[in-house]
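What you see is the complex with one protein chain gone and the rest in place.
The letters A and B name the chains in turn, as written, and every chain counts its residues from 1.
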Amino acid sequence: MRQRHGVTAVILVLAVCGGAILLLVAGEVVAVGWPELGAGFRAGPADLRPELFNTLYMVGAALVLSVPPGLLAALWRTEERAPRILEDVASLLSSLPSVTIGLGLFVLLIATSGWPFSRAAGIVALTAMNLPWMTAASIPVLRQVGESRRQASLALGASVWATVVRVVVPEALPGLVAVAAVGAARLVGEAAALLFTAGVNAPARFSWSPWAPGATLAIRLFRVGTESLHPDARAMAGAAGIVLLLFTLVLLGVAGVLQRYLRRRAGIVDGTEGRFGR
Amino acid sequence: MAVLSRYGLEPVLLGRVFEPARGRFGLIPFIWGSVVVGLMALVVAVLFGVSLALAVGRRVPERLRGALGRGLSIFVALPSVILGWWGLETVVPLVRQVFGGPGFSLLAAGLTLGVMITPTLAALSLAAVEGVPRLLEEASDALGAHPDQTLLGLTLPAALPGIARAVVLAASRALAETMAVQMVIGSQPVARLALNLPGSTLTTGILVNMAVWPPGSPAGQSLTVMAALLLVGAWWLSRQLTDRSDPA
Partner (left out) sequence: MLLFVTSLMALVAAGAPGHARTAVRVMGSTSLVGLVEAVLPAYAQAHPDVSVHVSAGGSVAGLKAVAAGHVELGLSDVPPSWVGISGRHLVRVDLGVVPVVPIVHQGVDVADVSPAELARLLTGRIRDWKELRGRAEKVVVITRGPGSGALLVIEREVLRGQKLSDAAVVELSNGAVHRAVAVTPGAIGFVEAGFAGGGVRVLGVAGQHFRPAEAARWPYHAPAAVYYRRGAPAAVRALARALAQAPERRQFGVYGGEETGHGAAHTPQIWMAGGLDGGRRCRPRSHAGRARDLVRLGYRGCPQPLWSGAGAAGACL
């Protein structure tokens, strides 16, 4: 009598296929871009450093501008029972195609207000993308904080504010870090919202100015991958892809380490650090 | 919305021809494209994603699980430009060789998008699978159930609400995706049953046309209607989500 494991076999085969396809995606980017990766960090037409700096600069600024208000909006909904419409609007806006954000801000900033295609305009676009995401994705994380702990805190006479700062946020922090990290990764890979706001060129000389032109790695990958006349265009796009991948990897890795640290400090150890969906 | 009043609700929403230069603004090609591409992507993603979740959650040795889960999460954040580029390099030639036609097609878009949303669906489903109490499964095993029976008869149904939530989130990501789809779909605004030929979705329709038609013109307004349709779609999906999860 042989035990049959048909379902398990099917599931394992599908899972291995799915995993293999995902690895192939990353593998192909690395294989294509590897030869040009070195050139990406030397002066010349393949130089990626201005785009890399723009990506850091703009995503960083957008996070600073969007994470605190997004979190506050989420807290307003979960702790102060703000109207449900807030949650609905946030989740609606977070699934809005980013191309419409880009178009709207082109009209508002570039056309109407006379801004140049710049880091500043790109930062506004990224902030507008990340704010609804931060709000919508933080709400379920905050809801997971046990109601009993909230009530205990309130019953001991703590104000709502103190409960939020001392109980709710510390307990939800690992999850919030994951939400922010995935949000940041979304921004790093964004191109559609930036084409008509940040522009497609990077500054000729290094500059800290928010008004410098703001092409990012993702824009470069999109443009060089489809439009460039350079004979090594394919490899140059691949190199931008590798840096983009590494960037995402480092971002999520740091978030994972941070989560693990926060959980250990809070005394929760269950091996799900660095995951999305918790 | 003057385009609706001038040309009528029905010819715009149900028209099958989109030729702004000739005054025809039928949006059926885009709606059809979005629905078909989204459904194909969901089939691919559910197949691979749920399998990945069940395999990683219940069939993989304990010490590998953390690493694999983290690996999946990294792919959730894979930039869509990279996936579009991969679709162009791999999926388009594959579709051309297997199904004929130019390769750039609704089918290529569905497959590329399916791969793109698989990690999202898998990671969220994994969380749901891991949420199923071990105790129940051990009870089922102890009662003599075959491991496959436990997996299909207990773990899967118990994780189903979480998986449904994952599917809805993945679907809304598929609906909104623009760049990766544009790179492989061929962007032809025609509704047809042949999936190996080019088509358009609402998002690629907006991307292709938005730089050409000014906001005030009838064509520009038809793009606004398309954006509104996307919002309605996203709203409907998010309703599915909130109705299922909690009443608060």
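Criterion: a contact is a pair of C-beta atoms (placed from the backbone, for glycine too) under 8 Å apart; a residue touches a chain by one contact, two chains touch by 3 or more.
It should be emphasised that the depicted structure is a prediction, and the values quoted were computed from it without experimental measurement.
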item: Which residue of B:14, B:43 or B:212 touches the chain not shown here; value: B:212
item: Candidates B:103, B:162 or B:233 - the one touching the absent chain; value: B:103
item: Residue ranges of subunit A at the interface with the undisplayed chain; value: 69, 73, 86, 89-90, 108-111, 113-118, 120, 124, 128, 131, 195-196, 199-201, 203-205, 209, 211-213, 223, 226-229, 231, 233
item: Missing-chain contacts mapped onto subunit B; value: 20-24, 88, 92-93, 96, 100-104, 182-183, 186-188, 190, 197-198, 207-209, 211-214, 217-220
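In the analysis below, only the chains that are shown with their structure count from here on.
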item: Subunit A-subunit B separation of Cα centroids, rounded to whole Å; value: 19
item: Contacting residues of subunit A [partner subunit B, same complex]; value: 3-8, 10-12, 14-19, 21-22, 24-26, 28-29, 32, 87-88, 91-92, 95-100, 103, 107, 140, 143, 181-182, 185-186, 188-192, 218, 221-222, 225-226, 237, 241, 244-245, 248-249, 251-252, 256, 271-278
item: Subunit A-facing residues of subunit B, complex; value: 47-49, 51-52, 54-56, 59, 65-66, 69-70, 72-83, 85-86, 89-90, 115, 118-120, 122-124, 126-127, 130, 146-148, 151-152, 166, 172-173, 175-179, 183, 203, 206-207, 210, 215, 227, 230-231, 234-235, 237-238, 241-242, 245-246, 248
